[in-house]
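Yeah, one chain of the complex is gone here, protein chain that is, but the others are all in their spots.
After this line comes chain A, so read on.
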Amino acid sequence: MACNYEEDVPHVLAVDDNLIDRKLVEKLLKSSSCRVTTAENGMRALEYLGLKETHQQNNGSKVNMIITDYCMPGMTGYELLQKIKESSVLKEVPVIIMSSENIPTRVNECLEMGAHKFMLKPLKLSDVKKLRHQLTNVEVEKR
């Protein structure tokens, strides 16, 4: 019924310090049939994922994908990616890095750190739909 459908809808954590971009990425993901939680910076994202607390309020297992901006104050998207890859609970969760700047060294360092994809901002609906489609395939391959 309704609850089963909920479980099939991917849950995405979207991280961006820019309010407009946050609203946009949320809508892009919702329009691609995803459930979305947003965070305004890396710290908040880690808190949500349960990587900051010792007593587990662990939402990590409920997140199917993380999409994060690269340029953020405090903790960059790269640093967030690093922390996620260091976590035994979360390292399998695909992480997408978004950036407005197409800098080859930046792209490479993110991919080498294990980012699933590097996407240029501003994102288009077709990009996100394609991503959503790939996400389903990634999950199917795992079974």
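The rule we apply is simple: contacts are C-beta pairs under 8 Å (C-beta built on N, C-alpha and C of every residue); 3 or more make two chains touch, one makes a residue touch a chain; residues count from 1.
By definition in this document, contacts and distances are computed from a predicted model.
Peer 1: Among "Prefoldin subunit 3", "Calcium and integrin binding 1 (calmyrin)", "Histidine-containing phosphotransfer protein" or "AP complex subunit sigma", go ahead and choose the protein name stored in UniProt for the chain not displayed.
Peer 2: Spelling it out: the chain absent from the display is recorded in UniProt as "Histidine-containing phosphotransfer protein".
Peer 1: May I ask which residue of A:14, A:28 or A:96 touches the chain that does not appear here?
Peer 2: Going through A:14, A:28 or A:96 one by one, A:28 is the residue touching the chain not shown.
Peer 1: Identify the residues of chain A touching the omitted chain, counting contacts across the whole complex.
Peer 2: Output for chain A: 18-21, 23-24, 27-28, 31, 71, 73, 100, 121-122, 124-125.
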